[in-house]
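Here we show just some of the chains, and they stay where they sit in the whole.
Naming follows writing order (A and B), and every chain is counted from residue 1.
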Amino acid sequence: MTIGKVVGTVVCTQKDPGLVGKKMLVVQPLDIEKIVDKGNVFVSIDGVGAGIGDIVMVVTGGSARLAEGFSKVPVDNTIIAIVDTIEVKGTVVLNNKEGT
Amino acid sequence: MTIGKVVGTVVCTQKDPGLVGKKMLVVQPLDIEKIVDKGNVFVSIDGVGAGIGDIVMVVTGGSARLAEGFSKVPVDNTIIAIVDTIEVKGTVVLNNKEGT
């Protein structure tokens, strides 16, 4: 799974029925070890109530439709969690429990 | 999902039965933050009535067949929405509601 930051929104009126009622967000992927921007933003569908500024975990590919309520959604990536903490190689690189 | 612009068409007479009646379009992927061309064009199947010049959202991979009417179509990417607006990092980068 990928870690990213929600940085934007997409609005579409004319769309596949499976997308109706789904929130489309723009996600900036992050370097997990440094929690800095890395790579190009992409469009993801929110599955957990995420919003602008949240650090999120994204599932990519066919499994994106295994998120709850997504079994009939034509989606290739879904936001499946809001991240609290990440520890890599002995260092806490993200700690959102205490507002870091 | 990817954002792109419809820039062309493909016509095939001899094809898999699942493709009969489907519109095959050439899509130019876009840099979402700048709405400029980025990367190589590819062939997508229209699922929402898109046409030349439209800015569209494309789903890639196995989920492309979850678009309505695509369950038996051998397709690895499908146009699932026509994009109205995109806002990234506080800036409205695309606004097709008002003809921008």
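General observations
Here is the rule we use: a residue touches a chain if its C-beta (ideal position, glycine included) is under 8 Å from a C-beta of that chain, and two chains touch if they have at least 3 such contacts.
Just so we're clear, the structure is a prediction, and the values are computed from it rather than from any experiment.
The complex is built from one repeated protein sequence; 2 chains are visible, and the structure file as a whole lists 5 copies.
Definition applied: only the chains that are shown with their structure count from here on.
On superposing C-alpha atoms, the copy subunit A sits rotated by 70° relative to subunit B, to the nearest 5. Averaged C-alpha coordinates give centres for subunit A and subunit B that are 21 Å from one another.
By the touch rule above, subunit B contacts subunit A in their complex via residues 1-3, 31-33, 38, 47-49, 57, 59-68, 70, 78, 80-89. Against subunit B, in their complex, subunit A makes its touches with residues 7-19, 24, 26, 28, 40-45, 61-62, 64-65, 72-77.
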